[in-house]
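Quick one: structure below, then a few questions.
The other protein chains are all here in position, but one chain of the complex has been omitted.
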Amino acid sequence: MAGKETKHNIKKVVLAYSGGLDTSVILRWLQKNRHCEVVTFTADLGQGEELEPARKKAEMFGVKEIFVEDLREQFVKDFVFPMFRANTLYEGQYLLGTSIARPLIAQRQIEIAEAVGADAVAHGATGKGNDQVRFELAYYALKPDVTVIAPWREWDLTSRTKLLAFAEENQIPIAKDKRGEAPFSVDANLLHSSSEGKILEDPALPPDEIVFQRTISPEAAPDTPTEISIDFVHGDPVAINGVSLSPASLLTRLNELGKANGIGRLDLVENRFVGMKSRGIYETPGGTILLAAHRHMESITLDREAAHLKDSLMPKYAELIYNGFWFSPERRMLQALIDESQHFVNGQVRLKLYKGNIIVTGRESPNSLYDTRVVTFEDDEGAYNQADAQGFIRLNALRLRLSAMAGRKNT
Amino acid sequence: MAGKETKHNIKKVVLAYSGGLDTSVILRWLQKNRHCEVVTFTADLGQGEELEPARKKAEMFGVKEIFVEDLREQFVKDFVFPMFRANTLYEGQYLLGTSIARPLIAQRQIEIAEAVGADAVAHGATGKGNDQVRFELAYYALKPDVTVIAPWREWDLTSRTKLLAFAEENQIPIAKDKRGEAPFSVDANLLHSSSEGKILEDPALPPDEIVFQRTISPEAAPDTPTEISIDFVHGDPVAINGVSLSPASLLTRLNELGKANGIGRLDLVENRFVGMKSRGIYETPGGTILLAAHRHMESITLDREAAHLKDSLMPKYAELIYNGFWFSPERRMLQALIDESQHFVNGQVRLKLYKGNIIVTGRESPNSLYDTRVVTFEDDEGAYNQADAQGFIRLNALRLRLSAMAGRKNT
Amino acid sequence: MAGKETKHNIKKVVLAYSGGLDTSVILRWLQKNRHCEVVTFTADLGQGEELEPARKKAEMFGVKEIFVEDLREQFVKDFVFPMFRANTLYEGQYLLGTSIARPLIAQRQIEIAEAVGADAVAHGATGKGNDQVRFELAYYALKPDVTVIAPWREWDLTSRTKLLAFAEENQIPIAKDKRGEAPFSVDANLLHSSSEGKILEDPALPPDEIVFQRTISPEAAPDTPTEISIDFVHGDPVAINGVSLSPASLLTRLNELGKANGIGRLDLVENRFVGMKSRGIYETPGGTILLAAHRHMESITLDREAAHLKDSLMPKYAELIYNGFWFSPERRMLQALIDESQHFVNGQVRLKLYKGNIIVTGRESPNSLYDTRVVTFEDDEGAYNQADAQGFIRLNALRLRLSAMAGRKNT
Partner (left out) sequence: MAGKETKHNIKKVVLAYSGGLDTSVILRWLQKNRHCEVVTFTADLGQGEELEPARKKAEMFGVKEIFVEDLREQFVKDFVFPMFRANTLYEGQYLLGTSIARPLIAQRQIEIAEAVGADAVAHGATGKGNDQVRFELAYYALKPDVTVIAPWREWDLTSRTKLLAFAEENQIPIAKDKRGEAPFSVDANLLHSSSEGKILEDPALPPDEIVFQRTISPEAAPDTPTEISIDFVHGDPVAINGVSLSPASLLTRLNELGKANGIGRLDLVENRFVGMKSRGIYETPGGTILLAAHRHMESITLDREAAHLKDSLMPKYAELIYNGFWFSPERRMLQALIDESQHFVNGQVRLKLYKGNIIVTGRESPNSLYDTRVVTFEDDEGAYNQADAQGFIRLNALRLRLSAMAGRKNT
């Protein structure tokens, strides 16, 4: 049982490589300081950047095994949609856009490590954040004897100056706009973009408009609403405005719709798994629409107790994903429970998007449990016997009455 | 142990009396069919109606003991604010505006019953809804031997025509606009107004603009945002824009601010305690702002595990209130847990209100747990040792590694 | 949507018929008062009574369609074992022996009703207990338009005297020992027997030894322990002492072993779903052993968080079964979660049974997660790096430290 971070004996390492300055420095640092062969893995999860430059750069650094992959469909189908079945929100607000991407990257890294015979993996996450935890829990869960290298926790490039010096010494190209320090750091994928750090650190101050990348502001959004419909099958969205779309295409389309209507911004102070509070600016235009639509779809198709059970477990499920325990037995158990509930979550939700608002305008389902005959104030043709309510109330009240009769005050 | 609904032997009944047609019919029906003395209780919970006409009418019907009370401050202070400490949402969306008002009305009815020596109470809620349950659970919890009369479940005035006929026969004045049937029914108090029934019954159709009473639409709201601040002490709001306000005054002010900015509309299909789904249109302008503000206040002042524990229990707490179990030991237990967490929820939240959006622009607290030195990407002067993360991750991963090493797949 | 209890228009009713005095009276009462054809259904769930006399009696009363079935294997395989996978205890103590049998009886009644074209079902449970709820919730869940007849809530045979008089009038044979009233009432099946009522009603008094039917007392049990082994596959027991047994045979054998060693008695005051407390004496010899064995099997095969998640949901799952919601979406969701956890719950548990005690003497599994190399106080060959503990603790402590540094007392 090795599986330790160690400075010795690594032969080949699979690096999660973006092609940017930081992971390029890591790439060279690994080659120089760990004397090991580096395999790069660059994935398209919808972050909105070209991947081919990463390949070029890796070639330039002498990397022989270069993996560049488009994982967008897998990301949405196997990670984003399962998570949305649970109406997942971390701390009541955060749609987990960063958290849900990490397990897939880690999983592919490990698969590649197995394929190329690598004994180590490396990532570019820092030592204060959640992402290091998410990457590494997934690594260890999938390949328990893997060696994990987290350069940000290990090396001595502890300042921007040192990092740039290392880059220059090692012929790592530095884009002009990367010379100075970025005023905040960004993570992005098809589900969201997040911005944090530096100028965003003070929660007493609002973010500057320049921070936002995936959305226009509600103020800037058009004065005319956009009306859309979303079709669901077994809890997953399958079509927009009647047009069937693949998972990634559908989320892409929702992102466009959300962005155009100023939807999906979140300014949040959250609690990290590593024990501190941090402040993030999140933009999740499509996801915000999807969450609203899914809740409305469930509202007419899900049994009450099924819905309440899901709601009561959602915070736990969200916490697991946030903390990085996607590949864990407890996440699979909760997923089994959630998925069991989604069989009849079929139908259509119609929404009006307007300047940051998502307004439901209709929901219909072949599996609706909403029964007009029962609920109506009109004569219901015997569907519901009002006299039943008396017994229902009286037995629900019995324990309270017995308690009051025993002299206990119920106020 | 009597405490049954019964047609016999009632001497005096305290009726929750609005002064409207329906409860006036109930008043007369009680006098005629139950041959008992009727005491009326009319409360101002901020529903926005004059109370004196109810007194007049009661006098007209020969009622000798008439109670007309302004309960707005008590309502907000002892019911609304405690509920908001928990960030309470029923089924993820509903702010429980109707639910939270019922216990107070019932409590006062019982107190009056004790004071005037009445042996029964009556309400005007129908046999299909939640309100009958909420009223009666509270009655029984507070006075277990009380006789409860729920005319809508008992009488034969089962159609509008019969009701109007009874009214005419009994000299009950019928306002012109009450001749025809209302196109939907409304409940309102200082926290919200709800509309449901009839033209609102089909969840496939959006509500007509005419339905809304407490809010203008986002579209109709001004193009210029309104900036406000809310101060909190121990989890409760105490001031707006630096001006201290009593609980009811504060909520009234928030309602104005919300209304003016198109905030707080909700179109919901919910699950009733009596077992059916129903569709409601809710307007909670001030409450919607308050919920957002409170969450942001907690985000910098609440410990992570305290917050997560609250979040995990919130659905249960919401369900209790929705179902009518305010006066129950389990609600008090949860309240004790919630209140224990609020001691340090102090400070100020600043918000921008704009066309349905509530956008946080700042939060500050003398009890903030957000520590810039720890979270910063900059040098943190030793506040946080990044090396600790390795051990943290590795021990969190240990069980997953052992499981994988034992041959279990963690995907 | 009919589905009401009603005195009219029933053509054919399927009665859960034990052959005893009470259900015989019901049988005749249905024939006489409801003027409908009665179909009897008598099931062997291991209650320990002959079934053929029930058939004889039914024939005697002119019943044309008589169903007598041995459901023991189905009972244990599809109801008892799934429940035990969750280590289910109601209110911390009760093994739900009665509760778990009701859904199966109701399910078969409904299947028979469908098969014979009956429009109604009837049971002999009283109006104060849980069983009426369990039967009827299952009836309605499986055949929502069924008419349910619960004679004990409807008829006027409200005293023993009246019941006996009706029996005599209607040529219903009365066993000699049934002339007088039983000193307590009994329910039994392969999982347990329960005794309650009359002489057992005072919780201040212990039950008389005469009450016990399935167990000898610890005092009466042999002075020599019995050693056994139980093998599990996917969380279910499959063999005792190395001998593979069918579900019902296995539980029968465990019952013998438990009985002989004074195991499985419980004297409990519990909370009924209908709102009152009641006192029951339960004997669950085999089930008590099985619960202990299953927990020990899980202790070496279940991941920690999987186990804790199960434990946290068990009370809810137990409550569902106790309340009669076996056939509900929420029970199926929880079952999916539970079953997902049991794949590796394989191996053997060895126990010593002695005078009421169940003492584990060993557990082994091909899927054990207990890793001696890691846990050992001895040198563990690098399996676990003690230095990791420091980082683990320090990050777990971080939020507490930040809180204390912000001036909050953590005592």
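A few points about this structure:
Order of writing sets the labels: A, B and C. Residues in every chain begin at 1.
Just so we're on the same page, a contact is a pair of C-beta atoms (placed from the backbone, for glycine too) under 8 Å apart; a residue touches a chain by one contact, two chains touch by 3 or more.
All of these numbers come straight from a predicted model, not from anything done at the bench.
Although one chain is not drawn, the whole complex shows that of C:Leu45, C:Leu142 or C:Ile338 it is C:Leu142 that touches it. Considering C:Lys12, C:Lys77 or C:Lys128, the position touching the chain not shown turns out to be C:Lys128 (whole complex). Interface note for the absent chain: among C:Tyr17, C:Phe41 or C:Tyr354, the touching residue is C:Tyr354. For chain B, the residues touching the absent chain in the complete assembly are 1-2, 4, 271, 274-276, 303, 305-306, 308-310, 316, 325, 328-330, 332-334, 336-341, 373-374, 381-385, 395-399, 402. Looking at chain C, the residues touching the absent chain are 1, 3-5, 87, 91-93, 107, 126-128, 132-133, 136-137, 140-145, 150, 152-153, 158-159, 185, 197-198, 201-206, 218-219, 223, 225, 265, 267-271, 274-279, 295-296, 299-300, 304, 307-308, 311-312, 315-316, 319, 327-329, 352, 354-357, 359-364, 369-372, 374-379, 384, 386-387, 389-390, 392-394, 396-397, 400-405, 410-411.
Of the residues in chain A, those that touch the hidden partner chain are 303-305, 344, 367-369, 371, 374, 384-385, 387-392, 394-396, 398-399, 402-403, 405-408.
Keep in mind that, in the parts below, only the chains that are shown with their structure count from here on.
Here the chain-to-chain distance from chain B to chain C, counted in touching steps, is 1. With each centre defined as the average position of its C-alpha atoms, the distance from chain A to chain B rounds to 32 Å. For chain C, the set of residues that touch two or more other chains comprises 303, 305, 374, 385, 395-396, 398-399, 402.
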